[in-house]
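All protein chains of the complex are present and in place, except for one that has been dropped.
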Amino acid sequence: MTASTEITSIRGLSRTFSRSTMGMIGLILLLAAILMAVFAPQLAPYDPYAPVKVTIDDIYAPPSAQHLLGTDDAAKDVLSNFMYGSRVSLVVGFFAAFIAVAIGGTIGIVAGFWGGKMETGLMRFTDIMLVIPDLPLAIVIVAMTKPSLWNIIFIIGILGWTGTARLVRSQTLTVKERKFVTRARAVGAGNSYIVRRHILPLVLPLMVANTVLVISLAILSESTLAFLGLSDPTLVSWGQMLNYAFTRGAMSAGAWWALVPPGLGIVWVVLGCTLLGRGLEEVLNPRLETHHLAVGKRMIARSGVRGTAVADVETEEWQVL
Amino acid sequence: MLSSYADTIPLTEAPILLEVRDVSVEFVSKQKGAPAARAVDHVSFALREGEMLGLVGESGCGKTTLMLSLMRLLPAAGRIVTGSIEFMGQDLLDLTESEMSEVRWRNISIIFQGAMNALNPVRTVGDQIAEALVRHGMAPTGKKSSAAGRVGDLLEMVGIGANRANQYPHQYSGGMRQRAMIAMALACNPQVVVADEPTTALDVMIQAQILELLDELRHKLGLSVILVTHDLGVVAEVCDTVLVMYGGVTAEYADVDTIFNDPQHPYTQQLLNAFPDLTRPTARLISIPGAPPRLDNLPPGCRFAPRCPQVFDRCHSEPPALHRLSDGHLASCHLVESR
Partner (left out) sequence: MTESPILQVQNLRKLFPAQRSGLFRSPERFVHAVDDVSFDLGRGEVLAVVGESGCGKSTLALTLLGLETPSAGKIIFEGNDVTSVSGKEQKALRRHIQMIFQDPYESLNPLMVIGEIIAEPLKVHNLAPDKAERAARVRRALEDSGLRPAENFVNRYPHELSGGQRQRVVIAGALVLEPTLLLADEPVSMLDVSIRAEILNLLADLRANRGISIVFITHDLATAAHFTDRVAVMYLGRIVELGRTRQVLANPTHPYTKALLSVIPVPNPRQRRQRIILEGDPPNPIDLPPGCRFHPRCPIAQDICRGEDPALRLVAPAQQAACLLA
């Protein structure tokens, strides 16, 4: 008698995940970006933070053997800027997503597990945060504070947790109703113990998958803010590269090489995160959870079809089955 | 209401409607190189007109797989590798898919387990039954509206009342949903109905209502019924013949009286001992140690050998053949060979 292996464990997750092509592509894209960011000092031909002597020919110089992707308005090497720029995007993405998921996860678990007035209050708050447009609010806050790297991370983090909170809450509600939680209560376990030992381990995989999606949103937000000129002026980032290119005449100069690399960079990382996140979500979809005794694994996978679709069975599914 | 159902004798003179011969079903493993798992191994039975056959066994004994093969509704990984399934002289395994879909529902229909999930929650029960009628050409004009009369009749027949056709499944109780499922299965006047655990998860009183309904319909409509269940009590109450399956093979096949009063296979005997009998309460039930075998890890000899109290050497090495004890009594056990 085999019951389906639960997909809720990290190990089971990775096993099933390796079968998801989209997810694997996303993982590879993201890993490549991370490698590039980590080894930027080794890979980049120039140091973007080193002062350069500017001559008129070096501004918006087209790609050449010396500057594979040309130069920008300050005569800096675009390829090097691009490589270093990925660092800011990824740092902001990861840290902001971490903050967002930590806040959202906490709120989601607290609301889902404790329920009652606490839940009503927290979810109302979440709904309000959800309908407030993030970007204008972020612009206002960044403009009022200093646009330093950590400020931006913090602001993106505290504005981006709503989706996570709702997701984690619903998962918590599901896990909370499972019998082993009642059993732990019956044994005499307190709330914090149950959350730590029974709720969190089962919510965590979902949070991991969600984090990846939040990273892509955070990177987009950072790029948008930077494009609007709200970024740490001392750091090179993709959004900032776009901002400079736009405001300093790259378009009119026909310097596509100043625009395309940061744009593609953003697309690359965001796509990677999205694919990876979707792949993980697909794996985590709780539809495989079943404990019917009668038949083997593969039949269990089908029993959902049978169970839900007798009405359909009569119309289309007979043939399909 | 006082009633006593199943006081009928097995209709042994009636013609055979459905004959399953030597059917084996394999499931192909997704992992490369792994051998196919044989879920059903050379199982045969016959169903006569108006007869109720009980298909009994524990989890994983292959009873559900066997019924799905009958309908040719096996999941993609499943294959019927040997045997034939003859319905009124026609081998169902020879039919094309579209011919088979004609047979399904019009000749053989199925009542699924778990009526709760089997009905679409956002459509009325009447609408769902009407759809089945339209789909199988049972509505006079081919429109759902023209099937309303028949839908009403069907609901009346299962004791729901035509006036509730416009209600949604959630407005029905568990027992009524199961009745609605029966109405749906009867929509196209099939000759054979397969009822897959129709009363599991229902309370005893509701179970009694459903069993009585099934029995009544069987007599009124001359239906043949295959009742898939793990509940021996239910089988004793309503069935004429019984097929006991264990680990994908036939353990014993006989009429209901023989199975309960003269069982020959040790598994049948043990199962009966393990079943609580209200009329003979004892302090201890006899239990069968161990668990049923897994399909991917079947014992080499008799599949029941690891749990059998009367096991001897030969059982571990050689699978027993299906022996004929008398007319209509088969058992697969080395012990009955000499008899």
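Order of writing sets the chain letters: A and B. Residues in each chain are counted from 1.
Quick note on the criterion: a contact is a pair of C-beta atoms (placed from the backbone, for glycine too) under 8 Å apart; a residue touches a chain by one contact, two chains touch by 3 or more.
None of these values were measured; they are calculated from a predicted model.
> Just one of B:175, B:248, B:301 or B:320 touches the chain that is missing; which is it?
B:175
> Touching the hidden chain in the complete assembly: which of A:59, A:158, A:184 or A:208 does that?
In the full complex, the listed residue that touches the missing chain is A:184.
> From the list A:67, A:87 or A:198, pick the residue that touches the absent chain.
Checking each option in A:67, A:87 or A:198, the one touching the absent chain turns out to be A:198.
> For chain B, which residues reach the chain that was dropped from this view?
Counting over the whole complex, chain B touches the hidden chain at residues 1-7, 58-59, 173-176, 203-209, 212, 230-237, 256-257, 260-261, 270-279, 281-289, 291-292, 307.
> Could I get the residues of chain A that touch the absent chain, sorted low to high?
With respect to the unshown chain, the touching residues of chain A are 1-6, 8-9, 178-180, 182-190, 193, 197-198, 201-202, 291, 293.
FYI, only the chains that are shown with their structure count from here on.
> I'd like to verify one number: the distance from the centre of chain A to the centre of chain B, where each centre is the average of its C-alpha atoms, in whole angstrom.
Chain centres of chain A and chain B, defined by C-alpha means, are spaced 50 Å apart.
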